[in-house]
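Comments concern the structure below.
Removed: one protein chain of the complex. Kept in place: all other protein chains.
Letters A and B name the chains as they come in the text, with residue numbers starting at 1 for each one.
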Amino acid sequence: MEFVQNFPFICIILSLFSGPLSSILDRKKAKWVNITVITAIGAMNVAVLQFVIRTGEAYVYRMGHFSAPWGNEIRVGVLEAVMAVFFCVIMLLSMIGGSLERERELEPSKENLYYIMVNLLLSSLLALIYTNDLFTAYVFVEINTISACGLIMIKQNGRTIVGATRYMIMSLLGSGMLLLGICFLYGITGHLLMSNIQEIVRKIYSVGQYRMPLLVALGLMSVGLAIKSALYPFHGWLPDAYGYSTVSSAAILSSLVSKGYIFLLIKIFSRVIGFDIVRDSRVVNVLFVFGIVGMIMGSVDAIRESNVRRMIAYSSVAQIGYIYMGLGLGTTAGVIASLFHIISHAATKSLLFVAASGLTDASNDSTDFFDLTGAGYRNKLAGVAFTVGSLSMVGIPACAGFISKLLFAQASVEAVHKLLPALIALAVSTVLNAVYFMKTVIRIYTPEKKEVLAAKQFTPAHMSDQKAKSVAMICFIALNLLLGLKSEPIVELLQSGLQMFA
Amino acid sequence: MDAIMILAVFLPVLSGTLLLLSLTAKKRSGRACEKPGREELRSLHLAVAAALVLSAAAALLAAWSGERSLTLFELMKGIPVFFRIDDVSRLFVTLISVVWVVIGFYSFVYMEHEGKETRFFGFYLIVYGVLVALCFSGNLVTLYMCYEIMTLTSMPMVLHNGSREAIMAALKYLFYSMCGAYLGLFGIFFLYQYCDTLTFTPGGSLNLALASGHTGILYVAIFGMLIGFGAKAGMFPLHAWLPAAHPVAPSPASAVLSGIIAKAGVLAIIRVVFFVVGPDFIRGTWVQTAWMSLALLTVFMGSMMAFREKVFKKRLAYSTVSQVSYVLFGLSVLSQTGMTGALLHVVFHAVIKCALFSTAGIFIYRFGKTRVEELYGIGKQMPKTLWCYTFAALALIGIPPTSGFVSKWYLAQGALEAKVGVFGWLGPAVLLISALLTAGYLLPVTTNGFFPGNKVDAASLKKQEAPGGMLIPLAILAGLAVLFGLFPNPLIQFAGKIASAVL
Partner (left out) sequence: MNAAMLVLVVLLPILAGVLIPVLPFGSRRQMMVYIEGVVLLDSALTISLLIAQPQDAFELFRFASNLSISFRLDGLGTVFAGIVSVLWPLATLYAFEYMEHEGHEKIFFAFYTVTYGVTLGIALAEDVVTMYCFYELLTLVTLPLILHTLTREAVLASRTYLYYSLGGAAFAFVGMIFILSYGTTSNFVPGGVLDLAKIGDRTNLLLLIYVLCFMGFSVKAAMWPFSGWLPKAGVAPTPVTALLHAVAVVKAGAFTTMRITYYSFGAEFLRGTWAQAVVMIPVIFTIVYGCSRALKETHLKRRLAWSTVSNLSYILFGVVLMSPLGLVGALCHMIFHATMKICSFFCAGAVICKTGREYIHQLDGFGRRMPKVFAAFTVSGLALMGVPGLCGFVSKWNLVKAAVADGSTLAYLGIASLMISALLTAIYMLTISVRAFFPAKGFDDASIADVRDPGWKMLLPLAVFVAAMFLFGLHPEPILVRLQAVAALVG
């Protein structure tokens, strides 16, 4: 047992306990603690990743060396480590990028609380990634929900409270269904540890028992997590929650929280039930259909939206649709595409949220589409960042989005029966993405009329005034291009990780 | 390289182009608006006359000095721009050259009335060159090329006076012709595929083995070509440009449009049907039936419209519509006699119609009278002119011993001879009715001109004969119209020779 193997556990605990720590510090210090912790966790996960790549196999880490069925386990493979590293990076950049807004928008006394929530969120995400125990997963799902609510409503304007409440209700509904599903599984198999459950499930499946309860359990868990990750049509809570919360919350929520649930779902599919069984159960087909509908409808909603933040939020609905579509294909390639899209979408969407905040900064904090006219000139870097993000969303080569589109398409070619709807949806959704994103890009590069400019008195934003945000944007852009140009190693990691995973 | 042929084609084109260029040079020196002086006009006339006569001489020399052929260059591989002289070219070149020179002299005087002489004669010369090239064309693509260029270069002659109607009429002329040309081109593409060669071969060069299985589309294509090239010849349904273009164009332009350029359509049809496709391919098919029906319909319709028309030049234009379709009908029956008649009628109608239009031009030149009812008593004012007109009119009606009788005789006989079912008697009947109508619309001008009755005060009419420069060409044309009727034999033999070679 090497020391590195402890890191996942340490990460979760560190994150969990740095929360209370930041509550007693003042906000400046709390911020630094928070950033340090995230960086440290990221670094540790990198070490873990290196370790698992080196050993080439996953390892199980038993808490307190209690073995199943009493003990609680962490299971670490390449896929988990990649995801963890990646979540940390996004989290870090989002926090940096949104620091200015937090200072401005949150009550000073509450800023520490924000860091508590972020730390809790991170720990729960890491736990969701690493845990090998269904019930632990459930617990952290709840923690995740609560902290996410906190992140939404901490910026107090009526909208966020409504949004948070909606989110809470929908999320709890989802968690409830997840819990029911877990109960079913426990009832059938008598286990909570994933590997044990799978063993039993395979056994009873091969003899043909409990087909229906198994299907119900699977369905409950899928729907529960789908609700939580805002799969269309369960996305009603999302635009408000993302659209009005402070920018780092929006970035984190859209790129990480929902992705954590999806990762959990993938985990349940491949580690708890077994992917072949899931595929046979046709639940994937349902996900596929809803994924496709989401891809289209999310974009349609986004086109109708004139508030740029809400537009980006709706775009998330569409992107979640992509991910479920990939899962719904029911092939390994589809899952890999989905996993890659989790990463690329996270990188892109947080970039867009941060860039949009940069643009609104330069437009008297208005998020209205028309007020953004010419904003690309007033905040140059944000303009560029927004353009890159949009291009990536549309799937222009050299951006991250292109690779995920490519992976999705290639995956769907393999799934013969779902090929046509998948490809056409992909193409149509690209068009729709282009419609609203490129419309915005053109808008921000259309110079405003002189009289309007004189009336509105916009303050141009310079890079030097908002160093943190600029750094975050540059890093995001770099990340995006990196994913777009050098995707191969990451895809390979995901592939080997997925092999190790199941 | 055959210098004479090149000279015949390019001398008029170049001299015409030079004339037009001199116009821009003049514009640059800022004298564009000035009216040309007497001296200037004389030198212009001299230059044009010299160019015309020289090129006509070259053309005739080229035509009548034995077999000649000339490949100018290869447009594409296997598609040369190729000139060759055969009997059809000889006939047409001679006709065109004579008429063109005569009308050219006529227009020296007439164009004083219209102005912008330089421009007119520039295009007049160019069109002549192009027409000669058209007659010399040795394959279908060359013919098509000349045909298009002819349309383009003759268009400015129509819009000469620059009025809005003239421009619209010119555009109408242009687009009808283009429409026809493209229908023709459509067919050329198919013939290129299914013929051994596009070079004119008496009797056609359609490769029946290659074409088998594609005859349906070939018929369509050939029919398209008939309609298309028929546009220039004023055949229904693309005839409408004629009555629009003629009244607005200067009279010499109308004369050659009717007399010569409409014949270019006929020439194209002769070339397509008898020298590329071969008459046997369409004999007895729906194409022939449709062609005959259209020709007869046009004959009848043109006469009817002419009969009802009150504007003199427009009446003549409708008459052209009708008369050129005589020719087409003669060709469409696909018999030797019919074709002989058609070729004769080509010649006769050209001469006659030029004479008629020249008369109309004289009326306009002298009195500005354009409508038929204004012409009462005109015979008192210019008896010689009206006599010339009358002879030409009689010839067109076909009263023996004038030329029209000869050609119509052959046409009718051709129709009767050919085994074309109902058209064998329907054709001659329509021709007869149309002849009656022709008399009905041409002769009243004579009768009312000489015997105005009490419509005008005869005493007030002074004798105002047309100037010699116009009267002499008119007299020549009218004289030819009669003379051909008296001594038709050489021409009949020549036409018969052509017909027997292809049928």
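FYI, a residue touches a chain if its C-beta (ideal position, glycine included) is under 8 Å from a C-beta of that chain, and two chains touch if they have at least 3 such contacts.
Nothing here was measured: the structure is a model prediction, and the numbers come from that model.
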> With respect to the chain omitted from the figure, which of A:378, A:405 or A:418 is a touching residue?
Replying inline: A:405
>> Of the residues B:16, B:138 or B:156, I need the one that contacts the missing chain.
In response: B:156
> What residues on chain B make contact with the chain left out of this view?
Replying inline: 24, 27, 32, 73-77, 79, 141, 144-145, 148-149, 152, 155-156, 159, 161-164, 167, 170-171, 174-175, 178-179, 182-183, 185-186, 189-190, 192-193, 214, 217
> Mind pulling the chain A residues that touch the left-out chain?
Replying inline: 391, 394-398, 403, 405-406, 409-410, 413-414, 416, 419-420, 423-424, 426-428, 430-431, 434-435, 438-439, 442, 445-447, 485, 487-488, 491
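What we mean here is this: only the chains that are shown with their structure count from here on.
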>> I'd like to verify one number: the distance from the centre of chain A to the centre of chain B, where each centre is the average of its C-alpha atoms, in whole angstrom.
In response: 83
